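Take a look at the structure set out below.
Omission of a single protein chain aside, the complex is shown with its protein chains in their original locations.
Order as written gives the chain letters A and B; numbering starts at 1 within each chain.
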Amino acid sequence: MEFFLQQTVNGVTLGSVYALLALGYSMVYGVLKLLNFAHGEVYMFGAFAGYGVLTVLGGASALSVPVWLAIVLMFLAAMATSSAIGVALERFAYRPLREATRIAPLISAIGASFFLQASALLMFTANSRTYDTPQLIEIQTGIALGPIRVWMVRILVIVSAVVLMILLTLWVNRTRLGKAVRAVSFDREAAAMMGIDVDKVIVVVFLIGSALAGIGGVMVGLVFGRIFHLMGFVAGLKAFTAAVVGGIGSIPGAMLGGLLIGLAEAYTTGYISSTFQNVIVFGLLIAVLLVRPSGLLGRPELVKV
Amino acid sequence: MSDTPGDETRIGVDQWVEQSEDRREKYTGWTAPARRMFDQVSPGWRLALFLLAAAAYPFLVRGSDVRIGITVLLLAMVALGLNVVVGWAGLLDLGYVAFYGFGAYFYAIVASDQLPAHWPTWAAIPVIVATTALLGALLSLPSRRLVGDYLAIMTLFFAQIFLELVRNFERLPFVPDDLDLTGGPNGITGVEPWELFGFEINSQDLFGGVLPNFSRQYYLALIFLALLIMGLHNLNESRTGRAWRALREDTLAAEHMTIPVNRMKLLAFAVGAGIAGLTGAMFAAVQIGVFPTSFTLFFLITMYAAVILGGSGSIPGVVLGAIAIAYVPELLRDPGKAGWLFYIGLGALLYVMVKRWDHVAVTVGSVFVFGLIVRFFSGRIWDESTMGEANDAFMSRLMDDWVLILDAQRDVITNYVFVLAIVGVMLVVVARAWWRIAALVPTLYFAILVWENKLAFEPSITRQLMFGAVLVVMMAVRPQGLLGTRRVEIT
Partner (left out) sequence: MRKGSIRHIVALLLALALVAAACGDDSADTTTATTAAPAATTTTQAADTTTTTEAPMACEATIGFIGPITGPVAFIGEVQNNWFDYAIDSFNAETGYDIQTVIGDNQFDPAQSGTIAAQFLDNSDIVATVGPAGSDQTDAAGAVFEAGDPNFTFISPSSTRIGITDKYNGMFRTVPSDTDQAPLAADFMIGEGAQKVFIVDDQSSYSVALADLVSAALEAGNVAVTRESVSQDVTDFSALVATIDADTDFIYLPWQVAANGQILSNQMVEQGKNAVIVGSDGMDSGDFTTPGSYVAGFAIDIATLPASAEVLAGFLAQYPDTNTFGPPVYVAAQVIYDAIVRVCAAGEVPDRANVQAEVRKTDLAETILGSPVSFKANGDLEVGQFFLFQIQDDGSKTLLP
């Protein structure tokens, strides 16, 4: 029981991060029908931005401001950096290809992802950095959950992710801009005819999606500690799996998918083997794609002739 | 058919002939006669000329250069295979590198001491090609139900799974403990060279020293490349090629025209995979070993860069792209040659952006002035900034007196300048007319600064930046690549 509980906590932590990333994928796919491969790199840069702020504030062991303020600043910096990169990506890599063939934006996305990885390698070198979070928040601080202890940072991550997802859902469902986003994802041309500024909506989608990814990056740095220039690639793949499993284009689907993938990873490591954890998660995606290509909560895509 | 008055459709005239005037008018400028001549030469003769040049290559260079030539030829072959799937059939296959690795590993397993198994080459190669093609066909089966993007993702994941399995094969639960099939993370070494008609194709020289080392493998690769080009050209001109073009442009319409779309997709994947398997087997023999680290995303991007740069869908384009892309790492290895590549590339981009020679001159002059100003001010504010040493390359020595070579805090400042350069590039793209030149001046200076201070010594990073940028820029500016033909998507 304790083991199961522990793995569940692990899975939920991981899943929250994947869910944040998956939201970005889902939203972008919803409005543009484009898989933004470079999303993982956006997340990675957010993590490094947070690290930069942490260093400027004195580093984990010699912080010049209270811990909570440091974390808030890190989140803000990551959001700003990631949004900037995301918006730039949209403007320069994807917008010229709106009317092009279906695979052109995908190739551009892969190229952009690779370019961003190389930029990170140039700027940060191949050495990984560590947030050194135990200096910030003692490992012993936490809440007891039955027989196990849960570290404060994990709780922070899970709670923040949940709050953000609630905020996002409220925004999409209750505000005008959110309605515009839903309209554009439903039918872009009709939305344009209804007077919605499609370009602006798309920029907003990228902004929000990338900001969420940036926050995810800082969270990963806080919980797990190690950030490096390739972290976006694998995390991106897993988050993409989550988005597809949940139903790409659907926001609740992304959240559900993220959770499922996080739990799947934790349970696989715990009960089967850690060696093939990636293989099983990827295999899960392929299985879902074969059986139900539109995912758990997604709409089957109608091809209009 | 042109729409100019007085030039309407003439009945009974062949369309190719009719369009000849348009073609003649199409080429303008000082390169026009060359291009018209190129068009007049039939594909067969073009191939012959290319093969002649390639065959003469080993006579003129040393063994290590021949080995580089082999790398180029192998990349050309595998890019041609990728072209079949992506360029002709329009299916985005991001797991292509797994077929390449599969072919390489298969050959390594059956032609080394791994099992041990020492299959003769004439038996091994057809089996490898057939098996890889079958694997490709299997992978394409889901493509029936999946739209382009999902297929891309699935193939990408397949490549990841392949790598993980190869690395951890012995740990699979159903594998007996004494069976070491893939060598795990160590890979397989001691792979035997190909042996055809009693002739061992190893890395030794040919004709007793007339041709340098590695020539045998070079010519083997060249022969296969030639066969591949001929075969693919014929395939493209046949009904299959036309079916692929149809399914690429509009799958639904193709289906209604009774093209067996699913079978054609299967065929495209199978052909592409088979070519990758063959090339992989050759690669294993040349490297005398296979390692999991050879078949990563990096190589996939390299292949894609070759296809996209050269022109997806066009055989000469892909070969040209492969030659360019494969040569880049060699050029970048030495800061001197890398400098040439960088500055000439910068010059070309400048011309493309600004178009008028006088504007170009103004821009270059302004960059110099800007540089002098920066140097002046930084010398005033900060003593150490101008004291770094340039490397030995010709262009760098030229630049040394002018561009800022940093000594202290080189890395930090270069990072900021890099970001500024990227922002500058974005501004240049957005701006027009005089604003464009105004934005270009500092951007060029920052780019040169980053190059001289960091990138010239980091060939690996430069290569990655380049390939990524090639993909993005080509797609935005010229999706058909250098020699491809423009496509229009009917949505």
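One rule holds for everything that comes next: contacts are C-beta pairs under 8 Å (C-beta built on N, C-alpha and C of every residue); 3 or more make two chains touch, one makes a residue touch a chain.
Here the structure is a predicted model, which means the values were calculated and not measured.
*Asks:* From the list A:11, A:86 or A:111, pick the residue that touches the absent chain.
*Replies:* A:11
*Asks:* Which of B:158, B:214 or B:445 touches the chain that is not shown?
*Replies:* Checking each option in B:158, B:214 or B:445, the one touching the absent chain turns out to be B:214.
*Asks:* Out of B:181, B:288 or B:362, which is the one that touches the chain we can't see?
*Replies:* Residue touching the chain left out of view: B:288.
*Asks:* In the whole complex, what residues of subunit A lie against the chain that is missing from view?
*Replies:* Output for subunit A: 3, 6-7, 9-11, 13-14, 125-128, 130, 133-134, 139, 142, 148-149, 151, 220, 223-226, 230-231, 233-234, 265-270, 273-275, 277-278.
*Asks:* Give me the subunit B residues in contact with the hidden chain, please.
*Replies:* Within subunit B, the residues that touch the unshown chain are 26-29, 31, 35, 62-65, 67-68, 71, 164, 167-168, 171, 184-187, 189-190, 202-204, 213-214, 287-289, 291, 293-294, 320, 324, 327, 329-331, 333-334, 336-337, 340-341, 344-345, 347-348, 351-352, 355, 389, 391-392, 457-461, 477-478, 482-483.
Heads up, the rule we're going with is that only the chains that are shown with their structure count from here on.
*Asks:* Taking each chain's centre as its mean C-alpha position, how far apart are subunit A and subunit B in Å?
*Replies:* Here subunit A and subunit B have centroids separated by 31 Å.
*Asks:* What residues on subunit A touch subunit B, complex-wise?
*Replies:* Listed in rising order, the residues are 33-35, 88, 91-93, 96-97, 99-108, 110-119, 121-123, 233, 237, 240-241, 244, 273, 275-276, 278-279, 282-283, 285-286, 289-290, 293, 301, 303, 305.
*Asks:* Under the stated contact criterion, what part of subunit B meets subunit A in this complex?
*Replies:* 86, 90, 92, 94, 142, 145-150, 152-154, 156-158, 160-161, 164-165, 168, 171-172, 252, 297, 301, 304-305, 308, 415, 418-419, 422, 426, 429, 454-455, 458, 461, 464-465, 467-472, 475-476, 479, 487, 489, 491
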